[in-house]
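With one protein chain withheld, the remaining protein chains of the complex are depicted in position.
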Amino acid sequence: MGRAQEAKRRDGNEIEFSRIVAFSDGVFAVAITLLALNLSIDTNLPKGELGQAIWDQRENFLAYAISFAVIGRFWLVHHRFFGEVTAFDGRLISLNMLYLAFIVLIPFGSQVLGEYGGQTTAVVVYAVNLSACVLVGLWMVADAHRAGLTSIDAEAHRENRIRSIYIASVFLASIPVAFVLPTVAQLMWLVLFFDPTSRIAERTAA
Amino acid sequence: MGRAQEAKRRDGNEIEFSRIVAFSDGVFAVAITLLALNLSIDTNLPKGELGQAIWDQRENFLAYAISFAVIGRFWLVHHRFFGEVTAFDGRLISLNMLYLAFIVLIPFGSQVLGEYGGQTTAVVVYAVNLSACVLVGLWMVADAHRAGLTSIDAEAHRENRIRSIYIASVFLASIPVAFVLPTVAQLMWLVLFFDPTSRIAERTAA
Amino acid sequence: MGRAQEAKRRDGNEIEFSRIVAFSDGVFAVAITLLALNLSIDTNLPKGELGQAIWDQRENFLAYAISFAVIGRFWLVHHRFFGEVTAFDGRLISLNMLYLAFIVLIPFGSQVLGEYGGQTTAVVVYAVNLSACVLVGLWMVADAHRAGLTSIDAEAHRENRIRSIYIASVFLASIPVAFVLPTVAQLMWLVLFFDPTSRIAERTAA
Partner (left out) sequence: MGRAQEAKRRDGNEIEFSRIVAFSDGVFAVAITLLALNLSIDTNLPKGELGQAIWDQRENFLAYAISFAVIGRFWLVHHRFFGEVTAFDGRLISLNMLYLAFIVLIPFGSQVLGEYGGQTTAVVVYAVNLSACVLVGLWMVADAHRAGLTSIDAEAHRENRIRSIYIASVFLASIPVAFVLPTVAQLMWLVLFFDPTSRIAERTAA
């Protein structure tokens, strides 16, 4: 395959390779920390209203917790994927940039969700944002896998693909629901705590 | 022990390991720098009122100084702990994420403390935030120690546990006090400058 | 050449060298992530107006997408250039700082473009900002090349110079146009998707 031969081997280009990873880590670290900027209190509250003001932020705290876990999870997947990358080219770097562009939007999506969690638009914004992260991530991984830039074996790649499609499906399925029952749409995301992926992978492999 | 055997050895996975550390360092670096965003002045002050405006920020400066020292201290402890980690698995990475999630809240807690330092709620918010950092940190360390992922010897680990419990106790004990005398609750934290831990460790070892 | 002899060799100073690169990567990572702070919604919108508020941000999203691609592209060029650097001195570090000072302005330029995209001033601000990045970048590369601090061969350097001048020319040419037709000036930037550089390089080499 032409692309794998033209790509730079990771072995002989450790510094260049580690810069891509370090840049990505920097973006993840800043994005996850910016989540906390969505938590903020007015500076001139009358005495005695601070407790209420913090209580009013409870949905922002919830959005913070969810989004921290989400970005942390994306980082972990990214971390594992790049641990398996054996060669890289401009196309992989570009797809990684596109992926990061959607990761960096999560603090915005999280702000919208925290402020307007019960509304259709907020749920749709967040679901679209996270689906985009998952799907672009899948694209990046599948593309690198096909081009022979990774050491992921076929079985692991298949499981990963099923998992990504499963996660994206849950988010995408919650979008139409959000137009009728926004709160139910959010509850649908809890399904993600149950990961039937390996069972699906087994059955479809048979 | 199963977990230690399944965990990845740090030796053969230096790059993956150093990414975890680099990501954590990035989060710490951003969080500690965001503390300065709590210091801010209005842009349209009438001439001659700037001095007063800065003087009015004195509690914010104090909160900045305290929180910078606090995050710096947490970073140092984190730094030392990861210096002793010899193997890592998904569980250690997850606990580290949870730990970072509370570290990233410190700039928010610091803003609340700086703006409303004399009020019960502000003192409680800050004390809860820091206790959570200490306790999750202790959990992470104890869990990794138990699973055989570190080279910390039993004695050092025991001292570390006593110190963490001591620090968390001071913060937790200040919470009920804050409901009656918020300023006294804050002064209680000064106790932390005296570190009786090694003496306690010696006595309880006997 | 005196400067190349006085410069520190990268080989014997990997740690110092990698700190320069790591610092630059950190600045790029923070700058690219701060782009998302230009996306923000009011926190007290009446029910049902969230969709409109997000739709009103469509130009901010466009500016975000453009600027993310732009900073990502600058990072890639910077990344490749430093991959070819074989020695460094104070002058290279200073030019790199100047370069970063213009990169860090992009989130501001992007905010102006997102909010006031149809106005002459906004287009001029953005075009000046990006031209400055390209030209200072060219200065840095040409200066290091002349001083013998890189392993870029003459032909590659010539192509790089032509490309930089081409990009800067498009931005600079859009400035007078922006005084008459700001929207057309922005559309001119699309020319950059067509890269005639290698053909120009071939013809002028003949």
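We just call them A, B and C in the order they show up, numbering each chain from 1.
The rule is simple: a contact is a pair of C-beta atoms (placed from the backbone, for glycine too) under 8 Å apart; a residue touches a chain by one contact, two chains touch by 3 or more.
Everything numeric here is computed off the predicted structure, so don't read it as measured data.
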{"item": "Contact with the hidden chain (one of C:52, C:121, C:169 or C:183)", "value": "C:121"}
{"item": "Hidden-chain contact residue, picked from the options C:4, C:97 or C:156", "value": "C:97"}
{"item": "Contact partner of the left-out chain, one of B:7, B:35 or B:141", "value": "B:35"}
{"item": "For subunit B, residues in touch with the removed chain", "value": "18, 21-22, 25-26, 28-30, 32-37, 39-41, 43, 45, 47-48, 50-51, 54, 64-65, 68-69, 72, 75-76, 79, 82-83"}
{"item": "Sites on subunit C contacted by the missing partner chain, in the whole complex", "value": "13, 15-16, 19-20, 22-23, 26-27, 29-31, 34, 37, 90, 93-94, 97, 100-101, 104-105, 107-108, 111-112, 115-116, 119, 121-122, 125"}
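The rule is simple: only the chains that are shown with their structure count from here on.
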{"item": "Angle, in degrees to the nearest 5, of the Cα rotation that carries subunit A onto subunit B", "value": "90"}
{"item": "For subunit A paired with subunit C, centre-to-centre distance based on mean C-alpha positions, whole Å", "value": "26"}
{"item": "Junction residues of subunit B, two or more chains touched", "value": "26, 30"}
